[in-house]
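The complex appears here without one of its protein chains, the remainder shown in place.
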Amino acid sequence: MDSSPPKIIRAPQLGAPQHPSPLRHPDRPGVGASKFVPENCFVRQQLETLVGEPAGEEWLFEKAGPREKLFFDPAKTKAAVVTCGGLSPGLNNVIRSLFLELRLRYGVGEVLGIRYGYEGLNPQVAAPPLTLTPEFVEHIHENGGTVLGSSRGAQEPAVMVDYLAEREINALFCVGGDGTQRGAHQIAEEAARRKLPLAVVGIPKTIDNDVLYCDRTFGYSTALSEAQKVLLCAHIESKGMRNGIGLVKLMGRESGFIAAGATLASQEVNFTLIPELPFALDGPHGFLNVLRERMIRRGHAVIAVAEGAGQDLFPQRETACDASGNVKFRDIGLLLKQKILDYFARHGPAVGVKYFEPSYIIRSVPANCEDDILCDQFARRAVHAALAGKTDVFIGLMNSTFVHVPLALAIGRMRYVRVDGEFWNSVLATTGQPPRFYA
Amino acid sequence: MDSSPPKIIRAPQLGAPQHPSPLRHPDRPGVGASKFVPENCFVRQQLETLVGEPAGEEWLFEKAGPREKLFFDPAKTKAAVVTCGGLSPGLNNVIRSLFLELRLRYGVGEVLGIRYGYEGLNPQVAAPPLTLTPEFVEHIHENGGTVLGSSRGAQEPAVMVDYLAEREINALFCVGGDGTQRGAHQIAEEAARRKLPLAVVGIPKTIDNDVLYCDRTFGYSTALSEAQKVLLCAHIESKGMRNGIGLVKLMGRESGFIAAGATLASQEVNFTLIPELPFALDGPHGFLNVLRERMIRRGHAVIAVAEGAGQDLFPQRETACDASGNVKFRDIGLLLKQKILDYFARHGPAVGVKYFEPSYIIRSVPANCEDDILCDQFARRAVHAALAGKTDVFIGLMNSTFVHVPLALAIGRMRYVRVDGEFWNSVLATTGQPPRFYA
Amino acid sequence: MDSSPPKIIRAPQLGAPQHPSPLRHPDRPGVGASKFVPENCFVRQQLETLVGEPAGEEWLFEKAGPREKLFFDPAKTKAAVVTCGGLSPGLNNVIRSLFLELRLRYGVGEVLGIRYGYEGLNPQVAAPPLTLTPEFVEHIHENGGTVLGSSRGAQEPAVMVDYLAEREINALFCVGGDGTQRGAHQIAEEAARRKLPLAVVGIPKTIDNDVLYCDRTFGYSTALSEAQKVLLCAHIESKGMRNGIGLVKLMGRESGFIAAGATLASQEVNFTLIPELPFALDGPHGFLNVLRERMIRRGHAVIAVAEGAGQDLFPQRETACDASGNVKFRDIGLLLKQKILDYFARHGPAVGVKYFEPSYIIRSVPANCEDDILCDQFARRAVHAALAGKTDVFIGLMNSTFVHVPLALAIGRMRYVRVDGEFWNSVLATTGQPPRFYA
Partner (left out) sequence: MDSSPPKIIRAPQLGAPQHPSPLRHPDRPGVGASKFVPENCFVRQQLETLVGEPAGEEWLFEKAGPREKLFFDPAKTKAAVVTCGGLSPGLNNVIRSLFLELRLRYGVGEVLGIRYGYEGLNPQVAAPPLTLTPEFVEHIHENGGTVLGSSRGAQEPAVMVDYLAEREINALFCVGGDGTQRGAHQIAEEAARRKLPLAVVGIPKTIDNDVLYCDRTFGYSTALSEAQKVLLCAHIESKGMRNGIGLVKLMGRESGFIAAGATLASQEVNFTLIPELPFALDGPHGFLNVLRERMIRRGHAVIAVAEGAGQDLFPQRETACDASGNVKFRDIGLLLKQKILDYFARHGPAVGVKYFEPSYIIRSVPANCEDDILCDQFARRAVHAALAGKTDVFIGLMNSTFVHVPLALAIGRMRYVRVDGEFWNSVLATTGQPPRFYA
C-alpha cells in the first residue's frame, strides 16, 4: 500500500553505545525484566489509511525506551535537571521520576537540580544548584509547582555550556515549553561544536497541549479537571439569576485544547471560542446575536473562551512579547464581557455577566492521577534516552507510544485543534453552537 | 515494507446507506461541520515496526465516526439503551451522550432506557422502560451508577428480539462487559436471521480495562484515581506504626491494569501482584521473605494485589461462577494477610497488617474528567455507527483512534498486562520489587 | 453571681398554639422521638464569666426546636420558600430540608418555590412559582447555586403581602442576607398590620459569616475550603519563581472572617488584611516595607486580603451601592498589586506578583460536609418555628445552639472579627505578621 520508502526520524547520537545496561538482569532482585527496545524499532506517525487510495509519505519515529547498550557508564555519569517557564501540574513528578530512574535504577552518582530555570546555568545570576536525594524528592510529587523554581527567558548557550562543562555534567534534562526546547537545542549544538559528551534531552511542558509530535503533554489532564470545575461554577452562577451569563477565560494562547477539552468534560458549555477559529461578533450570524437568541430561548448561557481567541477583534495586533518570547495577548475575556454588556444593554433582555479568569488556579495544583502516570513515563524514557547517548531530542508521544523527536524538527512548530476533525466536532455536538459565527 | 496484503476488518452492515446525514450542513446553526469519515478509512492496529526486518500481517480496522449516508432515516428511528453488569464510573455519561446525539443531533424520535440490564428485554420480568428526555438526562452524568439500573446474567436472545421487534426498535446500544457483548452478538445474530432492521452496537464497559481492541475502557481512569487514594491511605497507615504493612486488594479479575496503573500513579507501592504473573510465597526468593527483607531494611511496606492474582496458591481452583458467568475468585487478599501474619509471627519482626478492600467505593463514584470525555466519545461514535447501519460491533479504541470491532472477533478475548512490556517495567521501576518471586 | 435579672428575648408569636404536633408519637413508625423544646427554654448568650467580678446584664434567647403545640394545622398550611442575594453554598440543601420537614414530617400540603428572590413575589415581574415535590428536590443538594434562582433588590412589602395573601400562604421562609431579612421584617410587619396568619421566618445567608447572633452561617465552611485551595495555589506560585508574591483577594465586605479563617486553614499565608484592621502602606512599619523585609529574608510571600480591607487607602470612599443596597467597594486587590509593583520597582528586589481573585469560584460550589449538616439544622428549625407560630425572626446560632432571633433586633447589625480576640490572635500566630502596620 505504501509506494514510497518511509522517512525515518532518528535521534542524534553522541557516539556508539558500549556499556551494558544495568537493567538487563531479569533475575537479579531489584531490577527490571522488560525487553529492551531494539535500535531499529520505529513508530508510525500515520495511523489512518484510505484503502484503495495512494498513500502519502510515511514518517517513522524512533521508539523511546530502555536500550541494551548505553553510551554513558552510569556510575561515572553526572546529571542535571532544569525546569523553565510557567508552572504546569506534574513538574515535581517529572523531577522525582528523573531522579529515581537515574539514581535507583541506573545507579547514576549525582543528580543536580538547577535553580530557577536557565538562570541557574548562568553563574552571574544563578542560585547554587541542589543535590537531589531520596529524602528531598520523597513527597515533592504531592505538590504543584516546581521545587527547583523556574524562570522565563533565555541565557547565552555558551555560558550555559561552560557551566555544564565545568561541573562535568553529562546529561541535562530540560523540562519546558517551546522556548525551553529551543534553548536545549542551542545547548546541544554548542556542546556538539565542542565535542562534549553531553546528552541534552527535553521533556515538553505546556499546559496548553499544543506541542507537535506530542499527543498529550503532562499537566493538560489536570488543567482540564480544574477548568471543568470552573465551568460548572459558571453554569451554576448563570442559572442562579435571571438571564445569567457565565463567561470563563481559559488558557490557550495559540491552541484551544484546554477550552475544547474542558467543554467536552463539563458538558455544560454553550459556546466555546478558540484561537483556531476566528469569529464575528456582529451581524445576524455573529456571536452576539446567536448568544441573544439563546438567552431568549433558554435564559442562561455559559461561554468558554481561550485566551488566544479573537485576537483579530482588537484594533491592532499587540506585538509585545514576554520574557519567554511569547506574544502578549490582548484580553479577549474582558473585551467579550464588555461587548456582551453593551449589546444586551442595547437590544435586551437585561442580563448579568459573571466573569471567571481562573488561570493560576488551574496550573498550580498537584498533578491528577493521569498526569502522575504520564509524568513518570516521560521522565523514565528521558533517562533511557540520555544514558543511551541520544541528544538534542525531546520525548514525544505519538499514537500513545513514546518516541524520540529531534529538537531540530520540533522547535517552533505547534499542534492545533483541527476544526474539521472529530475532537472539535464533539465540541460542536456538546455545545450545540453553530460551526461558524459570521457577519 | 509490508509484504502481504493487510487484513481488513469491516463492521457488518445492515444494508446500503441511502439517507443523507443531517450532520452535513456546516452553515446551518446548531449542526456540526466535521468532515465525514469515508467508508474506506481504516486504522492500523500495528503501530511499531522493526526497520529492515520482515513485517507481519497488518490488520486494519474500520474507523468509527459520522458517515455521510445513513441506513436509517433518523426521524423514523427508535432507539434503546441497556446497561448490564457491575457498575463502572461513566455509565450515566454514556447514557446521556447517546441520548443527546440521537435526539438533538440526529433528530431520532424516541429513545428508550431499558431497566436493569437484559432483564428489561424479557417481558416476564422486565420493569417498563423509561422514555428518555432532555430533562431526565440533564444532571445524570454528575452521579455514579446507572440511572437505568443493571443486572447480571443472560436472557434468551429470541425473547429479547421479540421484545425489540414488537416495539419497533431499530438501534440497540449495549453497554457492558464481555458477557454483555456476547448477549449483544446473539441479539444481532437472531435479528439477522429474522432480517430485522436492527443495529446492535456495543460499548465495552469494564473497570478492569481488559478488553481486546480497546486500549482504554471508560471508568478505568476514575478507578485509578480512587485506587490511588486508597494506596496513599495504606502508605500512611503503614508508616503510622512500627513495622506497618498496608495491604490493598484492588479489582482485576484476569488482568492487573488497575493494580499496576494505581501503583504508577501513587508511587508509594512496594509490591504489586497481578494475575498475569504467578508468584511464590515461600523460599528465599519468595514473596514473604523478600517482604521480610524490606521490613527489616525500611520498617514499612505497601502491597497492592489484584483480586485475580495468586489463584494458584489456593488448594484448588474455584470453579463456581456468578450470574454473569464470571469465575468466582478465592480471596487472595485475606490469604495474603494470613500468610504474612503467620510468617512474621514465626520469623519476626512483629508487624501490623492494615487490610484495605475498597472495591465498591472505587466503582460507584462519578466519572472523573478523563472519563467524562471518553464516555462522550464512545457514545457519539456508537450512534454514528448504528444510524449508518453498522451492527454486531462494538466501539473500540486503537492507538487513540476509535474503530468498529465486530463482536464475532472480540467476544471471549481479553487484554492483559504484558509482563515484558514497558508499562509493567515502569511498575517494577516504581516499586523496586524483583521481576519475579520464586521459591 | 448575676445581679440584675436577665433580659429575655422572645420570638414574636402569631397567636396561641393549639394544634398538637404530629411529631409527638414516638412509637408510630416514621416520626421522631425527640423531646419537644419547652416554651420556657432559653439559651444564654454570655458564656464566659469573670469569677469574683460583677456580671453584666445577661441576655437569654428563645431556644429553637420542635414545639409540642403548633399554631398552624399542618395539613391546612401552605408554605413558600424564597432565596435572595448572591449565591452561597448550601442554598439547595436549605430548600430541600425545608421541603422535606414541611411535607414528610409535618404533612404540610403544599410548598411553593418562589422564583428569583423577592421579584417572584411581585406579580408584575414574577416568574410563576414552582410547586416543590420529592422528585424535584431529590438531587438538588448535590449542586451549588439555587434551583429557585435569586435576585438582588427590594420589592414593595404591600405588593408581596398581597401576593402571599391571594395564594393563602401561611409560612414564608426567607433565605438571604441582611437586605433579605430587612425585607422579611417588612413583610412580617405588613402581615401583622393586616392580621394575616402569616409566619415569616428567616434563615441568614452570607458567605461572609458576619451575622450578629449567628456564630456560623451556612456556606462559610465551604468558602473556607475553597479559599484554602486558592491560598495553596498562591503559595505554590510564589515559590515557583524567584521572589514570587502570591496575592489573593477573598470575599469579606465588612468582616474578615473568610480571609482569617482561610489563613488558619492553609497555614501558608504571611499577611492577612481585613476590614476590621486599617493598615498603612508606607513608612518603616507600613505594609510595603514589612513585606520587603520578608522578601529579602525568605524570597517569597503570600498575602490574603479581604475585599473590604483598606478602603481608606482610596482617595475617597466610594458611595455607590448595588441593587441589594450594599456599598460598592473599590478594588483593594488591584490597588495592592500596583502598590507592591511600584514599591519593589523603586526599592528592589525584582519581584513577580501573581494575583488571584477567585470570588465566584468559591461561592458556587456545592456545600461541603459541614455545611450539608448545618443547612439541614437551620432549615428544620425554621419549619418548627413557623408552624409553632413564631414570626418576624430568623434562626440564629448561639454558642452552638440554635435560637430564635427577632428580626427587629438583628437587622442592620453585623458581626466582626475581634482584633483583640483569640481567633485573630491565631491568625497572627500563623502568619507571623506584626499586629499592626503603621507609618
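Each chain carries a letter (A, B and C) given by its place in the written order, and its residues are counted from 1.
We adopt the following convention: a residue touches a chain if its C-beta (ideal position, glycine included) is under 8 Å from a C-beta of that chain, and two chains touch if they have at least 3 such contacts.
Nothing here was measured: the structure is a model prediction, and the numbers come from that model.
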Which residue among B:P66, B:G113 or B:G145 touches the omitted chain? B:G145
Kindly state which of the options C:L104, C:A158 or C:L334 is in contact with the chain not pictured. C:L104
Across C:A75, C:I296, C:A345 or C:A429, the one contacting the chain not displayed is C:A429
Return the single residue from B:G90, B:P129, B:P157 or B:P358 that touches the missing chain. B:P358
Residues in subunit A touching the chain absent from view: 139, 142-143
For subunit C, which residues reach the chain that was dropped from this view? 1-2, 6, 8, 26-35, 38, 40-44, 47-53, 60, 63, 65-66, 93, 96-97, 100-101, 104-105, 141, 215, 221, 224-225, 228, 261, 264-267, 285, 290, 368-370, 372-373, 376-377, 380, 399-401, 419-422, 424-426, 428-430, 432, 434-436
I need the residue numbers on subunit B that touch the omitted chain, in ascending order. 87, 116, 119, 127, 143-146, 149-151, 229-230, 232-234, 236-237, 239-242, 354, 356-358, 360-361, 364-365
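Here is the rule we go by: only the chains that are shown with their structure count from here on.
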Specify the chain pair with the maximum number of C-beta contact pairs. A-B
Between subunit B and subunit C, centroid-to-centroid distance (C-alpha), Å: 46
Rounded to the nearest Å, the gap between Cα centres of subunit A and subunit B is 28
Residue list for subunit B, restricted to those that touch at least two other chains: none
